[in-house]
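A single protein chain has been omitted from the complex, and every remaining protein chain is retained in its original position.
A, B and C are the chain letters, set down in written order, and residue numbers restart from 1 in every chain.
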Amino acid sequence: MIIEFKDISKVYKKDWRALNDINLEIDKGEFAFLLGPTGAGKSTLLKIIYMDERPTTGEITVLNYSSKTIKGKDIPHLRRKVGVIFQDFKLLSDRNVFDNIAFSLEVTGAAKKYIKRKVLEVLTDLRLQHRRSQYPYQISGGEQQKVAIGRALVKEPFILLADEPTGNVDPEGSEEIIDLLKDINAKGTTILMATHNLDIVKSLPFRVISMEHGEIKGDEDGLRRKRSL
Amino acid sequence: MIIEFKDISKVYKKDWRALNDINLEIDKGEFAFLLGPTGAGKSTLLKIIYMDERPTTGEITVLNYSSKTIKGKDIPHLRRKVGVIFQDFKLLSDRNVFDNIAFSLEVTGAAKKYIKRKVLEVLTDLRLQHRRSQYPYQISGGEQQKVAIGRALVKEPFILLADEPTGNVDPEGSEEIIDLLKDINAKGTTILMATHNLDIVKSLPFRVISMEHGEIKGDEDGLRRKRSL
Amino acid sequence: MGYAVNEAFRSFKERKTTTFLTIGVTTASLFIIGLFLLVTVNLLEIIDIFKTRVEITAFLKDDMDKENIEKLQKEILTIGGVEEIVFISKEKAMEEFSKELQDTPELLSAIKTNPLPASFRIKLEDRFKTKEAVAKISSMIENMLGVEEVRYGEKTVERLQKIITGGVILDLILGIALGLASIFVVSNTIKLTLITRGDAIEIMKLVGAKSGFIRRPFLLEGFFYGLFGGFFASCVLFGLYKLVTIKFHGIIFPVKELVGGIVIFGCVLGYIGSAISIRKFLKM
Partner (left out) sequence: MGYAVNEAFRSFKERKTTTFLTIGVTTASLFIIGLFLLVTVNLLEIIDIFKTRVEITAFLKDDMDKENIEKLQKEILTIGGVEEIVFISKEKAMEEFSKELQDTPELLSAIKTNPLPASFRIKLEDRFKTKEAVAKISSMIENMLGVEEVRYGEKTVERLQKIITGGVILDLILGIALGLASIFVVSNTIKLTLITRGDAIEIMKLVGAKSGFIRRPFLLEGFFYGLFGGFFASCVLFGLYKLVTIKFHGIIFPVKELVGGIVIFGCVLGYIGSAISIRKFLKM
């Protein structure tokens, strides 16, 4: 089990639960969709995995780190192993595209040469080479989203959390991105992707976790879906 | 003609045109989609309409304001008549949901009571009443997008520019939003909506302007599309 | 206006840290200015004390009788600038001299007769205590009948004047330097707080806000920074003053003028600092 939610609830405001008693297990190497309407709690669930939010009750275990015992100084280590594509991109506005992607390798202390090679690889995969020296405010919304994806992919994470990664790209671009995700999933990365894009979810034989009002309403196994496709 | 592009080009970086020789007319009361892949220039085209970017060559006329003759102090007046749903929302992070929406009426000097009534109306339409005193960082991505929509709608603009307004909401929410847009269009507001969502475009019998590489590649009339549906 | 006030206070509430930091900086700057003013006021006071030492002594001829002396005294009093005049008889002069020499009785006992002349000690009004005025009045007195000699410590007056002029110039230079530094610090800080809100200003413009509408709350904010900064600076200054007066007496603290000055200066500074800083952000 690479991710395990045990009886997790999250209370932002009194008397109202953004997450309510979530129990969920995700295996190593899995590809799972997180489906649910606006405000269902998808982003909150992902935030709890990368420990940006702490659960109000319950315990989450990610890669042997437990929310109950993890120390502040271990969180960066966890986050280096978990790539996150943020719903609002969270690009560093004072760095260009190249440096934004490079940053998530720089924090690990990787060698300059290695960083350069990897970043250029990712830029090529995402067809962003020609934008590499532009700043976030100088590129289009879709391009920004791709940079956010690049930053998560470049560090070859154990776990990839993708929060609505195709919201700002055209259908063709979405397909390319999904192909990239499938690729790295095939290489062993566990992927959890929150999305509204039913077309994508329907076209792929992966596990679908449905949420509503902070609760898990359905959990359809990938194998079963494969059969039904 | 409520919006008219005459030979407009936009050059951000030397030797490369984000918009290339755009000629386009949009009639009062029209509903038009702006379709095109990432980086095609959709947002740039919209920015030129609300004069956030000035054309490098050519002239745009919006509601009798021409980019060639408009003075700095007239721009706020233009922008009060043009509602914009920004691709990146652009919410004021130090105001709660209610105040964010109210702000676009406050700038016009409207009466407090009127503002309150209108904002509550819009919040109800968008099903956001229960979030009204939360701050942007305390609501989900889809909710933020709805607030951005509310801010544009509340001032009952002559022209509504919607830049990817359904990128972060679920299919059901998208439909609701489209219904809202259709409503205010029926009341006379001209609407130009940039989107990647082909499902929406296909399902509605409105004009479709297709862009690619900064140029207009197709312009399908609403009537003709209606017939072909 | 109601909107602007609301906005300014909303800003304080939403950005407590920034508000606190900015008021802190403003306080510190105004405190420095206040400290300088306090030192200056006391310096001027010290100068005043030194000025009381300037006086003219007119020695009289030995042959003056009481009537003549009184006449002369009245005559001297008519000179513009003379404030007070005291008669020192021969006996009084000897008495004072003996007191001065009481440490060396040998010397005193060596003096057998009273060689000292009678004299007038003449005090001047403050504004006549310059080198030129004193010299002029002295020579007027010297030409009067019955006056043997006039002395006023030419060197002392000259040196005093030099010290005063020098002190005032130095003080002015220091004051200007400190003032400019404080203005610079406060306006820079306000600009920094604006930078933290550049995005919000940008959004306001995009939503159709006019420059004046955006500017007003910021001007008020600047004004309040100055108001609170001035108030706190005054408090700190007064506290420091109270602390110092435990050991040093006679320090002057003109409460109304100083506090008023600091607060008003702060308000103006904050308002203008905001006005200047925001211009750049409002260009359309």
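Everything that follows uses one rule, which is that contacts are C-beta pairs under 8 Å (C-beta built on N, C-alpha and C of every residue); 3 or more make two chains touch, one makes a residue touch a chain.
Small disclaimer: the values here were computed from a predicted structure and weren't measured.
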Quiz item: Thinking of the complex as a whole, which visible chains are touched by the chain that is not shown?
Solution: A, C
Exercise. Quick one: say which of A:Thr44, A:Thr61, A:Gln87 or A:Ser104 touches the chain that got left out.
Key: A:Ser104
Exercise. Out of C:Ile49, C:Val244 or C:Ile276, point to the residue that touches the absent chain in the complete complex.
Key: C:Val244
Practice problem: Write the list of chain A residues that the hidden chain touches. | Solution: 50, 52, 72-73, 75-80, 84, 86, 90-95, 103-104, 106-108, 151, 155
Quiz item: Since one chain has been left out of the picture, which residues of chain C touch it in the full complex?
Solution: 17-18, 21-22, 24-25, 28-29, 31-32, 35, 39, 97, 103-104, 106-107, 109-113, 115-117, 151, 166, 169-170, 173-174, 177-178, 181-182, 184-185, 188-189, 191-193, 195-196, 240, 243-244, 247-248
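The definition used in the following text is that only the chains that are shown with their structure count from here on.
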Quiz item: Using C-alpha centroids, which chain lies at the maximum separation from chain A?
Solution: C
Quiz item: Which interface, named by its two chains, has the most contact pairs?
Solution: A-B
Self-check item: Chain nearest the global centroid, as defined over all protein CA atoms shown
Solution: B
Quiz prompt | Where chain B and chain C are represented by their mean Cα positions, the distance between them in whole Å | solution = 63
Quiz prompt | Between chain C and chain A, distance of the C-alpha-averaged centres to the nearest whole Å | solution = 67
